[in-house]
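A protein chain is absent from this complex, but the other protein chains hold their places.
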Amino acid sequence: MTLWGSRFTSPPDPRAARLNDSLSFDRRLWREDIDGSEAWVAALEAAGLLDAAERQLLMDGFTCVRREFELGQFIVRDGDEDIHTAVERRLAELVGEVAGKLHTGRSRNDQVATDLRLWVMRACDATADDLAGLVTAILTLADTHAAAPMPGYTHLRQAQPVTFGHWLMSHAWPLLRDRQRFTAVRRATAVLPLGSGALSGAPFPIDRRALATALGFEEVAPNSIDAVGDRDFACGFLYAAALTGVHLSRLAEQLILFSSEAFAFVELGDAWATGSSLMPQKRNPDPLELARGRAGTLIGRLAGLLSTLKGLPSAYDKDLQEDKKPVFEARDTLADLLPVVTGLVGSLRVDPARLRNAIRPEIFATEVADYLVRKGIPFRAAHALAGRAVRRAAELETRLADLPPGEWSALSDQFEADVKSCFDLDAALARRAAEGGTAPVEVRRQIESARRALAGE
Amino acid sequence: MTLWGSRFTSPPDPRAARLNDSLSFDRRLWREDIDGSEAWVAALEAAGLLDAAERQLLMDGFTCVRREFELGQFIVRDGDEDIHTAVERRLAELVGEVAGKLHTGRSRNDQVATDLRLWVMRACDATADDLAGLVTAILTLADTHAAAPMPGYTHLRQAQPVTFGHWLMSHAWPLLRDRQRFTAVRRATAVLPLGSGALSGAPFPIDRRALATALGFEEVAPNSIDAVGDRDFACGFLYAAALTGVHLSRLAEQLILFSSEAFAFVELGDAWATGSSLMPQKRNPDPLELARGRAGTLIGRLAGLLSTLKGLPSAYDKDLQEDKKPVFEARDTLADLLPVVTGLVGSLRVDPARLRNAIRPEIFATEVADYLVRKGIPFRAAHALAGRAVRRAAELETRLADLPPGEWSALSDQFEADVKSCFDLDAALARRAAEGGTAPVEVRRQIESARRALAGE
Amino acid sequence: MTLWGSRFTSPPDPRAARLNDSLSFDRRLWREDIDGSEAWVAALEAAGLLDAAERQLLMDGFTCVRREFELGQFIVRDGDEDIHTAVERRLAELVGEVAGKLHTGRSRNDQVATDLRLWVMRACDATADDLAGLVTAILTLADTHAAAPMPGYTHLRQAQPVTFGHWLMSHAWPLLRDRQRFTAVRRATAVLPLGSGALSGAPFPIDRRALATALGFEEVAPNSIDAVGDRDFACGFLYAAALTGVHLSRLAEQLILFSSEAFAFVELGDAWATGSSLMPQKRNPDPLELARGRAGTLIGRLAGLLSTLKGLPSAYDKDLQEDKKPVFEARDTLADLLPVVTGLVGSLRVDPARLRNAIRPEIFATEVADYLVRKGIPFRAAHALAGRAVRRAAELETRLADLPPGEWSALSDQFEADVKSCFDLDAALARRAAEGGTAPVEVRRQIESARRALAGE
Partner (left out) sequence: MTLWGSRFTSPPDPRAARLNDSLSFDRRLWREDIDGSEAWVAALEAAGLLDAAERQLLMDGFTCVRREFELGQFIVRDGDEDIHTAVERRLAELVGEVAGKLHTGRSRNDQVATDLRLWVMRACDATADDLAGLVTAILTLADTHAAAPMPGYTHLRQAQPVTFGHWLMSHAWPLLRDRQRFTAVRRATAVLPLGSGALSGAPFPIDRRALATALGFEEVAPNSIDAVGDRDFACGFLYAAALTGVHLSRLAEQLILFSSEAFAFVELGDAWATGSSLMPQKRNPDPLELARGRAGTLIGRLAGLLSTLKGLPSAYDKDLQEDKKPVFEARDTLADLLPVVTGLVGSLRVDPARLRNAIRPEIFATEVADYLVRKGIPFRAAHALAGRAVRRAAELETRLADLPPGEWSALSDQFEADVKSCFDLDAALARRAAEGGTAPVEVRRQIESARRALAGE
């Protein structure tokens, strides 16, 4: 049973029907489909198209259909080409002919757009929560190691000392931005298409504002043609997911490095690592690699949907059916990844001694330049002198910190005995106390500020 | 002259230098680079690292450099590997050794992030203005044709009648959303990296809040490592541009169709069409095709930058240099396209008679079903009866509107003489008066609402 | 039961295990996994690592496992983290301890690469066949309409007359190129990784050439590190699929247009069109829209995998697990689409009269220019004169073909009475007889040539 066959002389070819059918994946919208239909029934009654008894009959039917889905007892029949058809077909079996009134003034075009928006709104909420969980785990660890020195890297070369807490926070803020982004996507999604019909609007006096309120939408779509063909919200969701994926991949990349034998800054808990079928000694960071790898897939999903939308006429075209799978999969990807990365971060054993010992003396070269700056030498000249000191140390095969006094003074008479103070790690950290800097006191303030952001203050 | 050579024993290989140099494209940041440096000079003075005389000398130097760029008289020298180097080198030529104090406490890492953010903030403003221009052109045309009937299409098949103004507005709203999106990107971009140094923060007491205010930023980046490695704002800009491109491509696709010989609903002004080198009769809609085609390129730029960012460690890596070209090109693409599409829309000659005459009687089949609904027949049954009427008309090779009374009553005794009223075009339009519908009165209200949105009310 | 747990002190967290598990999708590789393992057993025996009895025991076990899969009776157990684990676990249940010898000298790294390559080789063959089916359908229709005139379009504007067969063939050739591309991908895929171990090669004297022959591979991977980390073949498959998607989208776009009311050149069979839940009259070209829309998704899958691979170290990283889903889905997409588009093309009802009548006289403007060229006037001047004739006809509101003789001669005395011959449709077609042109005789030759290409001649 299709909803549309009466003007056709032959049924769809089975292969065409199979291509066309979407129930295998849009079945996930059953809750939203029933929510939307219940609200529609109320709107039809308010518009005088159903009487109270009919309304009650339909609502009872929906209660029953809903329970069947909840219990996993809903049975799909031949001809159930999508979730909308399946629900309406079952409703008709349960309540009889009055089910035929449900679709009055409505089209699957506005119905599916409403269902998917509702789903995305809920997925945004869930993802924002998952992100909050991960950020909380990072904050907890950052708090513990707010003052633990480690080499800071640019270009994967030791650059300047930072604290481990500060480094961890460099991954918390992007995730906090992601959380805000999902909140913004939710708001942009909460614009109701229902009541737009196929494309020209409802031909009956439907109160769309009341519908919006009933379903938790904030606005009513202002143009019925746009309402049925607009998938900006789906793109927005995929963009937020892709960027979250990129942020996870950056955190993952560094944790993979830092937990490798070469760095050995952190160790993953056994519950979050995996072994090898061949090599008995292996402890592989599979969850981190999957987080990194799936960023690529998330990027592809975004590019794919944007490409699908390119060049479509406004209003509904069947191409739009390609919107659901990437949206579902993007949410699934994040629903799988975020709790695992959260658990993994919580399991990390940090080795503060390794972190501190990894710092090489050349990392203080900027301190040497700044030492000269404080004596009034322009930074550019100071930088050149410090660079020459680095080179001289290399020529002498000694460490910068061990350069003999005579070598320092040969480079410049501004280098005096107190040049050794440049290699004072804690002082170097403490100096970075401007807002956002790595001074432990500032890192603690930063963690506090992130906590407030998380709490929505 | 590089800014960093003193610890090296040999100069860069010329091919490596050429690969590395970015002046050919980051030169566009000269204005932002000077703005940022001037603010930095003020901050250094406030921190006691420059005295008033030095500050004045540097500011005079910048005034001069700025003028050279404005007049196109700035001369690039060998070793000017990027805009930052070029400006500082020139400054040193003009003001001497004091220029060497400029880079105190600053790194190119926080400098370039600041420059690019400033540039993107301005590009967002300009793009929002360009979008407002295009929306205004659409509103003007929509107002004129708010009540002009035309076939509404789904699946590129005649679906239900709408008005031309309503159809035009289905393209205005997405562009209004784009405008909001650029405003949101601007806000997210206005977070100041300056004062983050290479990655660990400023080692001098720089007042970053004052810097932010001076440069028009709204916030201060909360973590110095994140500040130098975060390119979310660039992705946000590319995403907004890609989605704008998609919206333009959808408008373009339909205008290409509607201005073709087969539809002939509208005609482009001669100033916005082009001819053929071979076929003398051609009038091609090149600007629309370029708008459609460049949507693909914009999507690719977004996918490209996201892919570049995937898996990078936090803090600065040179990979980030790939951020500028796509951002510049995306703005250029929209700066080229939007005014042209605006002019083209303004030039459209609409043919209301063609629009109305294109409507085929079968388009009223939904009205026939709704006619039965109003008689109490459930919609599902009404739909089936209307579908059978369509099929019967096809069998008789007549138009649905011309189906003889006997045929109607043979289908159902609910079809009475007044079934003819279903084919009343103006009534069908007027019925769609729920919010967002195509009823002319509602279309006019919609245009008013868009005008208010444009005015920021 | 995992294959690797003995050095761990705690089991995987269930969420990490779920993230990590791939059986839900790599289960599709069961046939290839068993094929590969059977060949491996033979290689182990040849290398003296199994005796004949052990080999037989294992082979009997595989026969049994294979049958379970074929009959849908294979039962998944907890701990079956992927198809390789599941098969080996079941084998052990069936044949006991000797199953523990199966993984000798092998790693899942070379095993999974082998399985997926085998799968892709078979998918290439199947897709090439599907493409041949579609091309055959196009050839059949092109043959029927090899001489049927229609307007040829560039920029969706009438450009020059062509034949419907010629237009159809413009979609056959790209699909023939796709078929060749899948054949080339198959060849590049048929390079055996098995025998590469985890990354360093087999530590036993395995004869990899014999393995390759047994499994139908053409070459042996020359470097064991590359062998386990190379996914070029998967990218190649996705690229071929994406380009096929683009070609289908181009065919689909034009068939959607040509079957619309505005063109009405062709009609889809009822079995390949769908209706509307709301609008009883609709006949929507859903399969074509899905073909068009899924091109976007296919493009996204390619971009996604390339992005996943970007920046990975050589050898195996878990990120590579993201290779399978897009490959499977790309094949599924084409396996769904190609037969449906084939059936749809076969069902097309072409309306030769509509095609011919759609041709507008201005389409002959190039003939007018060429008419002058044949009189010795340089083409550039001839083009300008023909253009002026078009403009004059527009001013007079007449059709170009009906321009009075006086008007022609006023433009140029080279226009004589025989200028009317320019509007002879059949002559215009027949003139395009250079190779690849639209002259019916040449179109027939072209169809013949495509038939030979299809037959592999």
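We just call them A, B and C in the order they show up, numbering each chain from 1.
By our rule, contacts are C-beta pairs under 8 Å (C-beta built on N, C-alpha and C of every residue); 3 or more make two chains touch, one makes a residue touch a chain.
All values reported here derive from a predicted model rather than from experimental measurement.
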Options C:Ala16, C:Ile83, C:Leu215 or C:Ala242, residue touching the unrepresented chain: C:Ala242
Among B:Ala46, B:Val340 or B:Leu425, the residue in touch with the chain that has been omitted: B:Val340
Residue among C:Leu57, C:Val220 or C:Val327 touching the omitted chain: C:Val220
Sole residue of B:Pro326, B:Pro361 or B:Gly387 that reaches the chain not shown, by the stated touch rule: B:Pro326
Those residues of chain B which, in the complete complex, touch the missing chain: 2-13, 15-16, 18-20, 84-85, 103, 106-109, 197-198, 269-287, 289-290, 292-310, 317-322, 325-326, 336-337, 339-340, 343-344
Touching residues on chain A - with respect to the absent chain: 151, 154-160, 256-257, 260-263, 275-286, 289, 303, 306-307, 310-311, 358, 360, 362-363, 365-366, 368-369, 383-384, 386-387, 389-390, 400
Absent chain, residues of chain C that touch it: 3-9, 49, 88, 92, 97-105, 109, 152-156, 159-162, 166-167, 169-174, 177, 184, 188, 195-209, 220-230, 232, 235, 239, 242-243, 245-246, 249-254, 257, 292, 295-296, 299-300, 302-303, 306-307, 309-318, 366-367, 370, 373, 378-381, 383-388, 390-391, 394, 428, 431-439, 442, 446, 449-450
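Keep in mind that, in the parts below, only the chains that are shown with their structure count from here on.
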Classification of the chain A:chain B interface as same or different, half of numbers criterion: same
Length of the line joining the C-alpha centres of chain B and chain C, rounded to whole Å: 33
Cα-centroid distance, chain A relative to chain B, in whole angstrom: 23
Where chain B touches two or more other chains, by residue: 154-156, 159-160, 257, 303, 306-307, 310-311, 366, 383-384, 386-387, 390
